[in-house]
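Here the complex is missing a single protein chain, while all its other protein chains stay put.
Let's look at chain A:
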Amino acid sequence: MAVAPSKILDAVKGDRDARWAFLIALGIAAIVALLNYASFLTASDGLLLDAGNRASEPTAPKVVVVDPGTQDPAGNFELLERLAETARNLGAVRIGLYSANAPGALPESPSVPLTFGLAELGRVPSADDRIDYAAARIAAADHGISRRQTPSFASANGAIPSFETALAGRLAAKDYFVRMPREQNIPVVSLAQVLANDFHADDFEGMVMIVAPGRDLTEAHLSTPLSKDGARTPASLFSAYAVQSLLDRSEIYAATPWTAFAAILALTLAVAAAMTAFEPKRALAPVLFLGVLSALLAAYLALSFANLLLPITAMIVAIIMAAVGLLLFSEVRQDRRLAAILERAIAMAFGNSPYDAQTEPGRHLTEAAERIGLHHSLVLSVPHSGPASVLGAFRADQDDMPSERTLRLIAADRKDSATSIERPTDWNGEVHSALLSSDDPALVWLYSAPAEGKAPHPAEHAHNIAAAIRQTHEWRNDLSTGARRARRKRPIDAQLASAASLITARSDRIAAGLDGLETAAMIFHLGGFPVHANAQMEALARQAGLTPHGTNLLKTLTALSDFSADHLSELLSAIIRDGVEIRIPAKDFGGLQRILRVAPMLKGTHDIIILEAVDITEQNRLAQQRSAVGNFVDKQLRNDLEVIELGAEIGQASAGEGSHVKEIFFNLSETVQRAIGRLEEVADFLNDTGTSAANVCYPLDARKVVDEALEKVAPFAAEFDVSIETALPGISGFTMAEPKSLLATCEAMLRIVIADTPHGGRVKARLTEELDGTVIEVSGGFGIPFERLMAALDSRSEEVPEEYRALASGFKDVARWQGLSSYWSAVGQGLRFNVKMRRIG
């Protein structure tokens, strides 16, 4: 918890909260110091003082208490003289005696100086400088405990030194606390022992002898730190401790108000520093513990070594107040900050959004009712007072409104069940009601749905819609500007929870929407780290071997494209610098072709970069189809026109040769008919473009497709050490198929047969073009039972190898192209696949 002072100063200079924290600490210190000064907090100080006091180290006794027994030396001249003489012999330096008044007869020049502690205050001049008079009075007890003594007492005749001050020969600066160590030895002897000279000559060397009050003076007994449970300390013994303290210069003084304030301030500032440097809630317990410990240690050290009583209670109170106060302050500030965030959250949740479906529930729900298949729907506004009105109706009108009483019950959320609502006369199905908002006016939805039907039932849809609207309404009401006063009464965290729920609900819907897009999209922060990816992009990223949550823009682009990281890095710098978007081709994943669009959206703190992987497979397919159709037109129609042209030229050249001309014109007519027929075929191709992509086929070069399939499986065949014997035409005509699907089919046939062929074996691939059809035949391998092959091709199970599933799918496509497919297999005789497609032109 140690905090460098420079850091604290820096914090105070730069942080408004820190400045406030230190001002609070100062204020608390001042308040506590004043309370302490006004003795509100001193009661427990005494207890702590007593504990420390009792534990003090004892010193050699400098005072001895003499019990006079039944005698009274103060009032007996002879006895007093003998006592003084004996005391001198024993080494005592002063004798203190208690007396009601100044004694009348006193020895002249006593052997040791005598100090009379007088019960009656009154200035008594001393005739002899070896005889002194003082006030035998103990200062008033503090909360019942006598621990304090006064150096002198005021009287009508001026200040009279206290008995202890006079005996110690040292005037204390002010009221002091008597140090009373538990282990301190204060000898108590009887007067008889002293007078009998039972001691050695130097037994009382340098000591002050206090003679306890005689029989005629009733000695008071006090509660002191040594006898807190009862008044068992004789006043003379207390005086002896006081004299011992003064002689040892170990008397204790209470801290002055300014010292007390300084001590309290130091601690509160330290608390403020700690609470500012660390998170207040976490810092509270350690700060309290260490603060109190420090205060206790400081108080103990001050008591032990500086004879100073620090305001320990005030110090501890100040620590607690400062820590708790600063925590509260921090909480208030935090609440204010959260409130500011809340305002933004409100604005974000619905304030600034133009897409707020809550504004016209009547219209939305009426449209929804028709969409989800409800029989009837009535959206009603029900004010707390006044008639209800219809906001939207589907196959219903105002006459279908339930009774006023029913509406009030629904509006008060005391009836949500449909069963007891009176059924409008022309409504069918089950009637339901839902409270959408309990504001004023309340929003009520009455609807009827078919009693039975396949799931999801329209009533379920309606129930879910109503629940979502009501929940949203509740959140919005928590946050709406109109309810600002009510908001103040609600805890900030509850309001934040509503805002968070509203935002989360909106975010969930947006995320679900993004997931529904066909395009794979990912949003990156300008810094390159990912912000969001839709489900399609997550799937694509996984295909590319990326973990969507652990990737970054550069890494993602590198994995999805064939560009180098250096090149991409340059491209990214350019798009950020110039604010332009780029489009680069993506690698082929899952047989789909994509374009990667990288677009920066630079809007200050919300700078983002969007990465889209747009599937262009379909566009490519269409382009390919257009190209194929164009090629077909070029080759075939041109051919026909050329025949016509040839015929025309021959006709011109053979003018006059009647039979030839007739024949030629007949052929010309035939050719024109054929050209028209081909135009019809082209029209059919073009019409196919608009139908399901799965059924689309168009004239293509089958040899090219087979060549590509052979190229793709070549590494696989090499791996199995299988050679492929091909029989392909040198040049190919037009075969009706879809190239991607045909390629996948050929590849699947080849892979299945290769995988079934022993090492060193041979697979045959043949492409034959007939007049009306093109046949692709793949054969070879060891062969498997026909039933097994049939089962594998029929199965949809994931356990079946991918090639069989691809082939089964390809066979279906061939059928869609009006082609035929067949397969055959027998153990030991191999496998054979045949695909026959239409050939045209």
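Rule of thumb we're sticking to: a residue touches a chain if its C-beta (ideal position, glycine included) is under 8 Å from a C-beta of that chain, and two chains touch if they have at least 3 such contacts; residues count from 1.
Just so it is clear, contacts and distances are computed from a predicted model.
When the listed names "Branched-chain amino acid ABC transporter permease", "Response regulator transcription factor", "Peroxiredoxin" or "Electron transfer flavoprotein subunit beta" are checked against UniProt, the chain not shown comes out as "Response regulator transcription factor". Note that of A:A468, A:I616, A:I650 or A:L820, the residue touching the chain absent from this view is A:I650.
For the options A:E404, A:D508, A:E670 or A:E802, the residue in contact with the chain missing from this view is A:E670.
Of the candidate positions A:E370, A:D588 or A:E642, contact with the hidden chain is made by A:E642. Mapped onto chain A, contacts with the missing chain fall at residues 635, 638-643, 645-647, 649-650, 653-654, 657, 660, 663-664, 667, 670-671, 674, 729-733, 768-771, 839.
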